[in-house]
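Before anything else, here's the structure in question.
Removed: one protein chain of the complex. Kept in place: all other protein chains.
Chain IDs A and B follow the sequence of writing; residue 1 opens each chain.
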Amino acid sequence: MYVAAKGGERAIRNAHALLAKRRRGNRALPALTLDQIAQQLSLAVDRVMAEGSLYDVELASLSVKQARGDLIEAIFLIRAFRTTLPRFGASQPVDTAAMLVRRRVSATYKDLPGGQLLGPTFDYTHRLLDTSLVGDIGAPTAEIGGAEPADMPRVTDLLGEEGLIESAPADDGAEPFDITRAPVTFPVDRPTRLQTLARGDEGYLLALGYSTQRGYARSHPFVGEIRVGDVEVKLFVEELGFEVSLGTVQVTECQMVNQFKGSAEVPPQFTRGYGLVFGQSERKAMAMALVERALRWKELGEEPGAPAQDEEFVLSHCDNVQATGFVEHLKLPHYVDFQAELDLVRRMRAEHEAELKEAAE
Amino acid sequence: MTEQPLLIAETLGKNYGARIGCRDVALEVYPGEVLAVVGESGSGKSTLLGLLSTELEPSAGRVSYRLRDGSLRDLATLGAAERRLLMRTDWGFVRQNPADGLRMAVSAGGNVGERLMAVGRRHYGDIRTEALDWLGRVEIAADRIDDDPRSFSGGMRQRLQIARNLVTRPRLVFMDEPTGGLDVSVQARLLDLVRSLVSEMGLAVIIVTHDLAVARLLSHRMVVMRQGRVIETGLTDQVLDDPREPYTQLLVSSVLAA
Partner (left out) sequence: MTTATLGGMPAITYNFAYLDEQTKRMIRRAILKAIAVPGYQVPFAAREMPMPYGWGTGGVQVTAAVLGPDDVLKVIDQGADDTTNAVAIRGFFEKTAGVATTTATTEATVIQTRHRIPETPLRDDQILVYQVPIPEPLRFLEPRETETRQMHALEEYGLMHVKLYEDIARHGHIATTYAYPVEVAGRYVMDPSPIPKFDNPKMDDCPALQLFGAGREKRIYAIPPHTRVRSLDFEDHPFEVQRFAQPCALCAARGVYLDEVILDDRGGRMFVCSDTDYCESRQAAGHRGEMAPPDAALPQPVSPRGEDATRVSDDASSDLSASARGRPAGAGAGAGTGAGTGAGGTEAGHD
C-alpha cells in the first residue's frame, strides 16, 4: 500500500514564512530602513530603477530590502509592480544638454566648454579595503567646486557643427514604440533597440560591449562624453496646450564616438553609439553605447558576423527578468515529460541490446 | 531544341552603389540546353547568375521564365510563395561550396529527401527508396545514406548536392563553379556525371565557370563576360575554336598555352 501526504499549500506557506525570517536576520540588530538603503546603497537602487524601468527611489529601495539584496529579484519586483500602473502618455524627449550636471568627463578633449567635472566616482581610487568604514565615521566633508551651473554643450554637438560626426537621428515627433506596451518583432527600429538595451542586464551588456573591444565587431570607440546628472521630465498636456514639468530624474548618458571609413555616398566621418540609463551607472551606459553601435552594422554597411551585431540574439536575451525566469523554471516539476523520455530511453536501450545480441549470434 | 525559350533575360543590369555588377545583358535559354557563362573573376558572371535565379534584385531589366503550364512570367511579379515553390521544384542550384547547398548536420538521405518532403511527400519508405536511387545515380554507396555530409569528401559532397537538387526533376539548374576547389581527377569524374545526367534528364543548365575546359565539356552555347557586359556569345565549339573578340582570343589562347 502506498499513501503519500498532501501538503503543497502548507509547504509553500512555511517556506515563505522561513524566507521572511531569514530576510530579517538577527532580530537583535536594527532593521534596515528604506532611507538607509536609498542613501547608502544608492547605486544598487539606481540599477534596480534602470533595469526595472521605473524611476522611484523609495519603491526601488523597498524592493532591494524585500529581495534580500538580490538585485535581479528586486528588478523583478519593480517590473511586476510597474505592470499595474496606468500610462498617462509619453513625455517630451529629455534634454541632456540642459542637464544639471554632477559629473562629466570626455576622453576626446582635454578641455572643452563647460570643463571636465570629476564628481563622485570610483575612478582613480585605490581599491583597498577601507577599515575606517567598519564603524560610523560620520559625514566626511568634500569641497564642492564649480557649483554654479556652467553651460555644457554636448561633445557630439561640437563635432556635429563641423560635420565630423553623423547627424543625430531627427525626432519625427511621433510617439516612440513602447516595448512594454506592444510586442517586439524583428527587425527593430532605433527606439526599440535603445529601450531594450536601456533595461537590459548590466552584466550581459558589459560582456557584449567588451567583446567588441576585443575584435568581435571592433568599432574604434572613444568616449566622446559621459555625463551624469538631473534632467527635467516634461509632459505636453493636450488639454492645457503647454508643457508641464513632472520633476527631475537622474540619468547617465554616454556618447561614444566611433570610427567610420565612409562609403560611396558618405564621406569619412565619426559615427555614434548611444547609451542612456536611469541613475548613475557609467559601466552600463558605456556598454550600452558599444553594443548599440555594433548593432548598427547594416545601416553603416559593415561586415556582420560578431555576436554583438546579431540583433535577434542580443535583444532577445538581454532582459534579466526573462532570463532568470526561464532558467529557473527548470526547478519546476517536469516529470510528465521526463516520464516520456524515460520510456523512450528504455525502449531504445532494449532495442540496442537486442541488436547487439543479434549481431553476436 | 524546341522553339520556345525557357528563360529570357532582357536589358538586365545590377549596380552596387557606383560600381557596376553587370549591365544590359540579354540572353535566352531553351529547354534541355546547357549555357555556360565564362569570364575572369570580377567579370560579373556570378552577379548575372544571382539575377537570373532571383537571388539578387535587378537594378534594370527583367527575367522571364516559362512555367510548367506554358505561360511566360516576369519573375519580379511572382509572389514570395510562388518563387520559393519554383526554387524547390522546378529549379535547382548547385553551389561552389557544398556547405552552402547542403544541410551539413542532416544525413545524406535527409538531404536528398528534403525537397520531396517540402512538396508534400509523406511516405517514409518511398522517400528513402528514392533517396537511395539518387545516391546510386550520383555514385554514393547505399550504406552512406544515414551518414551526414561532414564525413564526405569534397567530390562526394558535390555529388550529394546534385542529387539533392535533381530529385524533384527540375527543368532548370543553376550551377556556380561546381567543380571549383576539387582535384583534377575528381573534377573529371564529376563533369562526366553531370553531363550524363543532363542529357538523360533533358535538363536546361546555366553554369558559371572561369574554366573554359568545363564549358567545352558541358555546354552547347556560351556567353563571354567582361567588365559586367556580355562581349561574345555563340555555339561553344564556335566560340572556342574561332573566337572573334580580342579578349576572348586572349582568354582561349591563355588556356591553351597553360
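What we mean here is this: contacts are C-beta pairs under 8 Å (C-beta built on N, C-alpha and C of every residue); 3 or more make two chains touch, one makes a residue touch a chain.
These numbers come from a predicted model, not from an experiment.
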Given A:168, A:340 or A:356, the one touching the chain that is not displayed: A:340
From B:48, B:63 or B:127, residue that would touch the chain that is not displayed: B:127
Selected residue (touches chain absent from view) among B:44, B:110 or B:228: B:110
Contact footprint on subunit A, counting only the chain that is left out: 1-9, 11-12, 14-15, 17-18, 21, 58-59, 62, 76, 79-84, 86, 180-187, 312, 316, 321-322, 324-329, 332-348, 351
For subunit B, residues in touch with the removed chain: 80-81, 84, 88, 103, 106-107, 109-110, 113-115, 117-119, 122-128, 145-146
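As a working rule, only the chains that are shown with their structure count from here on.
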Distance between chain centroids, defined by C-alpha means - subunit A, subunit B (Å): 50
